[in-house]
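With one protein chain withheld, the remaining protein chains of the complex are depicted in position.
Lettered A, B and C in written order, each chain numbered from 1.
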Amino acid sequence: MKLLEKLPQEKVLRDPIHDFIHIQDQLILDLINTKEFQRLRRVQQLGVANTIFHGATHDRFGHCAGAYELARRVTDHFAQYYASKDADDGLWNPEERLVTLAAALLHDVGHGAFSHTFEHLFHTDHESMTQQIITGDTEIHQVLLQEGPDFPNKVASVIAKTYPNPQVVQLISSQLDVDRMDYLLRDAYYTGASYGEYDLSRILRMLRPYKGGIAVDIGGMHAVESYLVARYQMYLQVYFHPVARGMEILLEHILGRVKELLAEGEEPNSLVGPLLAPVFQPDHDLTVSEYLRLDDNLFLTAINGWQDADDTILADLSQRFLNRKPLKSIQITEQSAPHLDRLEKIVNEAGFDPRYYTARNDAYDLPYDDYKPAAKKPRTQIELVLADGSHRELSELSTLVGAIKGRASLDQRFFFPREMLDNGPDDLFTELHNDFKSFIRNDTFIPGED
Amino acid sequence: MKLLEKLPQEKVLRDPIHDFIHIQDQLILDLINTKEFQRLRRVQQLGVANTIFHGATHDRFGHCAGAYELARRVTDHFAQYYASKDADDGLWNPEERLVTLAAALLHDVGHGAFSHTFEHLFHTDHESMTQQIITGDTEIHQVLLQEGPDFPNKVASVIAKTYPNPQVVQLISSQLDVDRMDYLLRDAYYTGASYGEYDLSRILRMLRPYKGGIAVDIGGMHAVESYLVARYQMYLQVYFHPVARGMEILLEHILGRVKELLAEGEEPNSLVGPLLAPVFQPDHDLTVSEYLRLDDNLFLTAINGWQDADDTILADLSQRFLNRKPLKSIQITEQSAPHLDRLEKIVNEAGFDPRYYTARNDAYDLPYDDYKPAAKKPRTQIELVLADGSHRELSELSTLVGAIKGRASLDQRFFFPREMLDNGPDDLFTELHNDFKSFIRNDTFIPGED
Amino acid sequence: MKLLEKLPQEKVLRDPIHDFIHIQDQLILDLINTKEFQRLRRVQQLGVANTIFHGATHDRFGHCAGAYELARRVTDHFAQYYASKDADDGLWNPEERLVTLAAALLHDVGHGAFSHTFEHLFHTDHESMTQQIITGDTEIHQVLLQEGPDFPNKVASVIAKTYPNPQVVQLISSQLDVDRMDYLLRDAYYTGASYGEYDLSRILRMLRPYKGGIAVDIGGMHAVESYLVARYQMYLQVYFHPVARGMEILLEHILGRVKELLAEGEEPNSLVGPLLAPVFQPDHDLTVSEYLRLDDNLFLTAINGWQDADDTILADLSQRFLNRKPLKSIQITEQSAPHLDRLEKIVNEAGFDPRYYTARNDAYDLPYDDYKPAAKKPRTQIELVLADGSHRELSELSTLVGAIKGRASLDQRFFFPREMLDNGPDDLFTELHNDFKSFIRNDTFIPGED
Partner (left out) sequence: MKLLEKLPQEKVLRDPIHDFIHIQDQLILDLINTKEFQRLRRVQQLGVANTIFHGATHDRFGHCAGAYELARRVTDHFAQYYASKDADDGLWNPEERLVTLAAALLHDVGHGAFSHTFEHLFHTDHESMTQQIITGDTEIHQVLLQEGPDFPNKVASVIAKTYPNPQVVQLISSQLDVDRMDYLLRDAYYTGASYGEYDLSRILRMLRPYKGGIAVDIGGMHAVESYLVARYQMYLQVYFHPVARGMEILLEHILGRVKELLAEGEEPNSLVGPLLAPVFQPDHDLTVSEYLRLDDNLFLTAINGWQDADDTILADLSQRFLNRKPLKSIQITEQSAPHLDRLEKIVNEAGFDPRYYTARNDAYDLPYDDYKPAAKKPRTQIELVLADGSHRELSELSTLVGAIKGRASLDQRFFFPREMLDNGPDDLFTELHNDFKSFIRNDTFIPGED
C-alpha cells in the first residue's frame, strides 16, 4: 500500500537547537510541505512572552520539527538496540516508526494564534483541532492517506492517546515526551534563560521501551531530575511571568470588548473583517478551514486597526497592547483574595472600568506526579529500570523529585492599570493612588483590617 | 537642561546574544518604551529568510537593543581607558556617550516590513525614515527633546553621517560598526548557521578612538579578520540564499500585481484596507504616521486575504507565498543573461505570465574595501594601530583581508515556477519542461548555441 | 604605603569559562607571576576524575584565576551600586577590594597534588597550607607586603574566616561564594556534563551586601535554586563517581604500600627520590618549601617508576593505576556493611590482599543547610532580600531548596578487584567469583542470611 518511500538522500533543515532536522521519508517531507503545516510559521510558540523576553520570537513550526527530530532519534535508537523479536517481548516494534514520526510532527498542528487566550475565550481546544486537521479535508489528510487508508486515524488516535501501543502514545504525550523535551530547550534558547537546559542526549540514550510504555534506565536518573527541574524553573521564570500575563489579559479584554460591541450591534465586517468574523459569530463552531486562516498576524493587524476604534475602551486597550503597556499586578493569597473588591473600587474611582482594566489570574503547574488512579487525569509516571530489569517510580529513588512530586506551583495575581502606581507631579489622583499603594507590600496584596 | 537622569538601579533585558542589555539611563528606557520603538517587535530582522532557516524569527527590536548594548560597552571602555584630556588629543569625549547610545538604539527605527522588497517597490528609504522619526512628531522626538532642544537633530545627524565627531559616526556606521557586529552574531544565532561567529569581546577591547575616527589595535587584527570572513560567509550562505530570494520575488510580484489591479480600477478599500491603502496611493509620499502603522502582520494578513482574490494571478501568488512554494532559480552569467528570453518564452508557453512568474535577480556584496576617494560612496577603511602609534590599513597587514578587499560577491539568478522542473506522471507539459531543463547544468543556465 | 598601582592598561587572560580574566592591578599581576601561583598549573583540579571524564584535564591555576575574576566582577558591581556612604550603613566599603581580590586569587594556593588522597594519608590541610604560603617565606608574601606590612595577614585571615568584614569572608567562603561559583561551571565545561550550569550572570547581579554579609535579592531566587541543584547534581554525577573513587583508592593504597615498605627498611632515596622523600619521613611536618615542590607530575612519575618495583603489590597497583584498571565497587548500606568481611574473605581466597585490594569508601555531601548554631561547623545560610529590605532564609521561600536543605547525599561503597566479576573461559577462580557475584544485586551488596 505504501506509496511514499524513503528519500534517496536525506534532506535537512538547519535547526538552532538540534543542529539539523533530518528528513528521511517522503511522507514527512510532504507533510511539512502542506499548507496546514506551513501555517505554523505564523503562530508564535510563546504568544506574547516575547514582550518580556525579546528573543523569544520562535514559532510552532520550529517546535514541531524539533519534536519530530527527537522522535526520529529515539525510534532509530530503539530500532537499533531494542527491536522486538517476538510479539510479546515488550520491545520496540519498528513498524511503529512512521506513525510515531507523523504524530510527533503533527502534535501541535491544531494550535492557533495566542492559544491560551483564544481557547479560554472561544471554547476551542487545540488537541481536538489537531485531530480534525489530521482526519478532515486537508492536505495533511491527503498525504497521510498515501500511507494507508487507516493511517490518518492511527495518527489521530496517538494524539487522542487511544492508540493501542502505549510506547508510541507516551513518546508523544507523557511527563517525559518529545513535546516537552523539545520545547524546554527551545524556549530556553530563544528567551536566553539558561534554566531550561538539561542533558538531552543522555536522556535519549537512556529511554527504554517496555510492555507498559517508555521507562528510563537508572543511569539516566540524574538527567531526568535535571529535566524536571528545568521544567519547574521554566514555569516559574518564563511561563508564569506576571508581565506576560499582564499582556495576555489585555489581549483577552480586547477580544472580549469586541465580542460585546458586536453583541451591542456593531457591524462585524467593518469591525473584524471577513477572516476574523467567524470567530465572533455567536453559536458558531469554527470549521477547520475557517480555523486554519487564523494566525498571529490576523489578530495583531486587527488590533492595529482597533487603535482607531470609536469605542474608547477598545482603542485604549489596543494601544496599550501594541505599545506594550501591560497591566501591572500584585500577588494575592487565599486570605486576601476575597478582599479584592476594595482594590477594584479604587481602580473604578480612578476612572478605569474594572471589567476591562482589572483581572484576577492564577498560574498553576504541577511539575511532576506519580500515577494516581483516582485522579481526574491520572499521569503516566516516570519509571526507572534497575540492573535486574525491575522498575521503580522515579521519586522513590530521587530525593530531588521526591521533593517536587505532587507539589503544585501556584501564582495568584490581581492585575490593574500601571497608572495606579503613579505619583508624578501631574498625577490627578494622588490620593487614590496612595490609597491603592497602601495595600501593597513586597509585591503582595495585604488587605489590612476591615 | 538635561531632564532625564541616570537610573538609580540599572535595568536589564535578557538577551540571548549578549546575555543582558544593560539600561542605565532614563533616556534610553524612555526611548525603548515609545510606540515607535515597540513597533520594531513587529518587523522581522531577516524578512522571509525564516522560510529557509526556520529558526530565524527574530525581529528588529532585539537587533536595535543589541546594537545599543555594544555601543554602551564600547563607550564605557573608551571612557575608562581613552578619555580625552584636552580637546585636541584625539581621544574619546565622554560627553558623546548619550548621543552615541541613542543613535545606536534608534539606527534602524525607520525600518519597515520586508524593507528590501518594500523600498525597491515603493521608493522609500529606511535611513531617511529613521531621521524623520527622530525629528518629526513622534514619541521618540519628545523623549529626545528632554535631553536638550538640539538633541534630536544631533542624533539624526549621526544617522546621516554628518555629525562632526567621526568617532561617533563610525561606531554607528562604518565597515566595523555596532550595527554589523550585532546582526552577524544575532543572525548566526537564530539561523543556527555557525558562520557568523567571531570574537566579539576581543574586538570590543581592541577598538581605539583617534582623531579620524575608530581604529583597531594591531592585537585585534585576527579578530577583525574573523569578523570580515564571518560577514562574507553570512552573505553567501544566508543573505544571498536563492530560496529566500525566490520568496522575496513572490512578495514583490504580489504587491506589484495589487498595484496594477488598483491602477486598473479595483476598489482600494476592499482590496487593501485602510492601513495599507496609503502605500498604494499614486504619487503619495507616506507620512511618518502612516508609515509607522505598517508592520509584517499587516502585509501577511493582506496576503492571507488575497488568497481568495478574484484575480487568479494574485490569488495564486498569495497561496504560493503563504504555503511556501518559492520560485526556483538557476545561476546566470554575463554571457548567458542576454539569452534569458528563451527561458521566458518556454515559461510563457507553459502557461505562466513571465512578468509575475519569472524574474532576474542579482545579489551583490562587497565585504570589505579600503578608502577610495573617487568611489561614489567611499568607505571608511579599517585601520590598525601599531605599537608606536602609527596606522596601517588592514589589508596591508592581513593576507586574508588582502584577498577579500575590493572583491565583490555576486550571485545572478533567473527565477521561474518550480513546475518547470516537474516531470511526474501527470505532467501535462513534459516536452516543454524537458526543453527547459535542457538549458540547465550544475545549477547554471547554459544557453547553448543559437 | 601602597607601592603597587593600577595597571595603565588592563591585561587579560583568555578563559574558556569567563571569556576573559581581567587584571587591572599590578598586585594581582605580580601574584600570578609568583612561582607559588605558577605551581598551580601542575596540580589538576579534579585529580583522577579525568580517567572517567577524559575532558576534565583542567588545573587549579584556571580555577583560582576564575574565582578571582568573579570576585572582581562582584566587587566592581558593589562599588558602583552599593558603595558605603557612612561606616554604619552596612553597604560595601570599596577599600576592601584588593584584599578580596587577593584572597579570591590565592584561596587554593595551598592545594597539593591529589589533595583528597594526600591530606587523608599524610594529615596535611590545604587551607592551613594556603595561610602558611601567604604569611611565610614566599614570593607571594613579598608581593603582598608591598601593599602594606599587615596586608599578608589580612589576606590570610580572610582564608581563615577571621577577617572582621563578613562580606569579604562570605564572598570567598560560604554556601554561595566565588570558589563554588567558578568550579561548578568550570568542572561542567571540562567534563562535558551539562549538570553544573546555572545562571551565573544573574546571580552576580543579584548579590547584595548587608551588615551581616552577602544576601541575594529576591529576584535572584530561581538562579540560586539552579545553582544549588547544579551543585547537588555535580556531586552525584561527577565528584562521587564510583570509578574515580576506584582510582583514588588505588592511589591511596600505592602510597600506603610505599609507606609500609619504607617502614620495613627500604632505602628512601631509591624508592621515592629526593623531592618526594620528605612526604614519607616519619614524624616530619612538611615545610612550605618542601610542600611547594610537590605536584602531580612528581607523584605520577614515581608511580611510573614503581611499575618496576621488586615489591609485587606495589608494582601491580602502580600498573593498575597508570593503565587505568580501577577497583570495581558495589553499594553498601548500614545494614549490609557489617557483613563485608564475607566479601573480603572471598577476595583474599582469590589471591588479593584485602588491605590493598579492597576498601570501604563513603562519599558524603550536604548540598545546602541553613544556619544551625549548635552544629560543629555552622553554615552561613543564604538569605533573600525582599522589596521592603527584610530578609528571609532561602528555603522558606523556595520549595526546591526546602526539599534539599539539610539532606545529605551519601554513597557508601565497597571496592574490590575487577577480577572478582570475571567469568571468562580462562578464569581460574570461577567458583569463587560466582560466589562473590551471588552477593550483588542491582549494583548493591545483599548479604543474604547467615
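Here is the rule we use: contacts are C-beta pairs under 8 Å (C-beta built on N, C-alpha and C of every residue); 3 or more make two chains touch, one makes a residue touch a chain.
A quick note: this is a predicted structure, and the numbers were derived from the prediction, not measured.
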{"item": "Left-out chain, listing which of the shown chains it touches", "value": "A, B, C"}
{"item": "Touching residue (missing chain; options B:W92, B:F114, B:Y195 or B:Y368)", "value": "B:Y195"}
{"item": "Which residue of B:L145, B:L204, B:V229 or B:A315 touches the chain not shown here", "value": "B:V229"}
{"item": "Among C:L298, C:L317 or C:M420, the residue in touch with the chain that has been omitted", "value": "C:L298"}
{"item": "Contacting the left-out chain in the complete assembly, out of C:P274, C:P373, C:G389 or C:G424", "value": "C:P274"}
{"item": "Sole contact to the chain not displayed, among C:L13, C:A79, C:L204 or C:V288", "value": "C:L13"}
{"item": "Hidden partner interface residues of chain C, rising order", "value": "13-17, 19, 33-35, 38-39, 41-42, 44, 50-51, 53-55, 57-59, 61-62, 65, 189-193, 273-275, 293, 295-298, 300-301, 304-305, 319, 322-324"}
{"item": "Interface with the unshown chain - residue positions in chain B", "value": "193-195, 197-199, 222, 225-226, 229, 232-233, 236-237, 386-388, 390, 399-400, 402-404, 407, 409, 441-443"}
{"item": "For chain A, residues in touch with the removed chain", "value": "9-10, 12, 19-20, 81, 201, 205"}
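Methods note: only the chains that are shown with their structure count from here on.
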{"item": "Between chain C and chain B, distance of the C-alpha-averaged centres to the nearest whole Å", "value": "50"}
{"item": "Whole-Å gap separating chain A and chain C, where each centre is the average of the chain's CA atoms", "value": "42"}
{"item": "Multi-partner residues of chain A (at least 2 other chains)", "value": "193"}
